[in-house]
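As structure tokens, the structure follows; a few thoughts come after it.
Up next is chain A:
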Amino acid sequence: MGVTLPQSDPQGRPEHYLEGFRNRHGLEESGVEGNVVTLVVNPNIVPAVLATARECLQIMHLSYITVVDRVGSFELTYELLDLRGVSVRVKTAIEGEEPVIDTVTGIYPTANWHEREAYDMFGVAFKGHPDMRRVYMWQDHFDHHPLLKSFEISTKRTFEGLR
Partner candidate 1 sequence: MGTVIEYLNQEPWRFLVSFAAVLFLTLNLAAILTMSERKVAAYIQGRYGPNRVGPRGLLQPLADVFKLFTKENLSPSRADRWVFLAAPIAMFIPAAAIWLVVPFAPGAVVADLNIALLFFISITSIGALGVIMAGYGSRSNFALLGALRGAGQLISYEVPLILSMLGVAVLAGSLSLVDIVAAQDGGFWNWYFLPQFPMLIAFYVAGIAEIKRIPFDLPEGESEIVGGFMVEYSGMTWALIQASEFALMGLISAIGATLFFGGWQPPFEFLDFGNFNWIWFGLKAALIMFSFLWIRWTLPRLRMDQLMDFGWKILVPLTIFWLFITAGAVLAFPSVFG
Partner candidate 2 sequence: MGVMQKFNEPNIITTSTDKLFNWARKNSLWPLQFGLACCAIEMMSTGMAHNDLDRFGAGFFPASPRQSDVMIVSGTVTTKMAERMTRLYEQMPEPKWVIAMGACAISGGPFLDGYSVLMGADRVIPVDVYVPGCPPRPEALIFGVMTLQKKVERDQQVGYEKPRPALVTEDGEFLEYLPEREYGGISEGKAPRFENIRPLKRTYVFEREGMPVAAQTDVGWVPEKKHAEQGGGQEEPASPKGSKDYSAKKPESKDES
């Protein structure tokens, strides 16, 4: 049985998706510009939001998970594509130095390695992840998370003049 994809012209679909999310979850912010639906959501209901995206709205593809280290807090962006022109961005912000969030591997199995990479680079712990290991860095004696702003590299160029 093949995968059924929505028809090709993304006319009313972004609004339809926004409706689907609005009446199922309490969203902090939400907006539609062009073919992109942007949602800002509380971290603990992220798996629920993605579950509705996957089951109810048939958005099949999780493109990537971006983690941004806003020094005090971490900003996660889940980019979902429905493979026919519309993309949905679910954004959350996790406070504190030790970010912990539920995993979405159960809903989108492709998130497995994205979350492992996020853990390896930022230390974001994903509760319930099948094998939470480092992806890139060597396991034994490297206990830093390199992409944190606190991990200084010695040849940091300072752009005072241009800041």
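Just so it is clear, a contact is a pair of C-beta atoms (placed from the backbone, for glycine too) under 8 Å apart; a residue touches a chain by one contact, two chains touch by 3 or more; residues count from 1.
Here is how the candidates were picked: all candidates are chains of the complex that A comes from, given by their letters.
Quantities reported herein were computed from a predicted structural model and do not represent experimental measurements.
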| item | value |
| --- | --- |
| Of the listed candidates 1 or 2, the one touching chain A in this complex | 2 |
| In the complex with candidate 2, residue positions of chain A that touch it | 136-138, 141-142, 144, 146, 151, 153-156 |
